[in-house]
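Note that one protein chain of the assembly has been removed; the remaining protein chains are unaltered in position.
Now for chain A:
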Amino acid sequence: MTAHIYTAFDDELKYLMRRISEMGGLAEQMVGESVRALVNSDAALAQKVISDDVIMDTAEREVGDKAIVTIAKRQPMAADLREIIGALRIASDLERVGDLGKNNAKRVMAVQGTGVPRKLARGIEHLSELAMTQLKEVLDVYTTRSAEKAKSIRDRDEEIDAIYTSLFRELLTYMMEDPRNITSCTHLLFCAKNIERIGDHATNIAETIYYMATGSQPEGERPKDDTTAAFGASE
């Protein structure tokens, strides 16, 4: 796209893009580290994730402030307006991803030493790999602005939902087998839910990017395969 007559406006938009990319990088890192801390019972790493969340919150506020000032000053139209509103939405999704990573990190201490079965930890790891892939790809699409790619990412959230559902069943089984597992399994259940939500945020971001690129919302319902909300109801 041709440059603005006001070059400072271009600089402001570039600033927003750069900050979003940074926030995306940090979000990926926090999620990855929180899961690693959980699997390896690494309290120090968990603590790092918790303190990184402050950086994330600050970044979101700064993106918000810059976006507001830019709207007030430039009164952007069309693609420019969508760019700024998109940055605001993505920043808030990424901030939530950071929160979810932090929440997982907080649970590391509680799960620590309870002898979480390796198999369950692997299940969580696998779930998080999928969510991280979604997040990574969606952040790449943020740079390329491919509406096609954004749509395909959105249509893939189903996979995460399916694995989350099977993990949910597995955790329930452990709890029924031995009530002493309940505390740690409940924490793990929350962790799994957090990761599943990270996938949802990645999907939100994909939809936002689609809107930024085309000016319209992606059509059709999001594919869903999370059936846990009805679990136990009809059995």
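Definition applied: contacts are C-beta pairs under 8 Å (C-beta built on N, C-alpha and C of every residue); 3 or more make two chains touch, one makes a residue touch a chain; residues count from 1.
Just so we're on the same page, contacts and distances are computed from a predicted model.
The chain absent from the displayed complex carries the UniProt protein name "Phosphate ABC transporter ATP-binding protein", chosen from "Protein translocase subunit SecD", "Phosphate ABC transporter ATP-binding protein", "Glycerol dehydrogenase" or "Phosphoribosylformylglycinamidine synthase subunit PurQ". If you put the hidden chain back, the residue from A:81, A:110, A:162 or A:182 that touches it is A:81.
As for the chain not pictured, it touches chain A at residues 1-6, 9, 74-82, 214-216.
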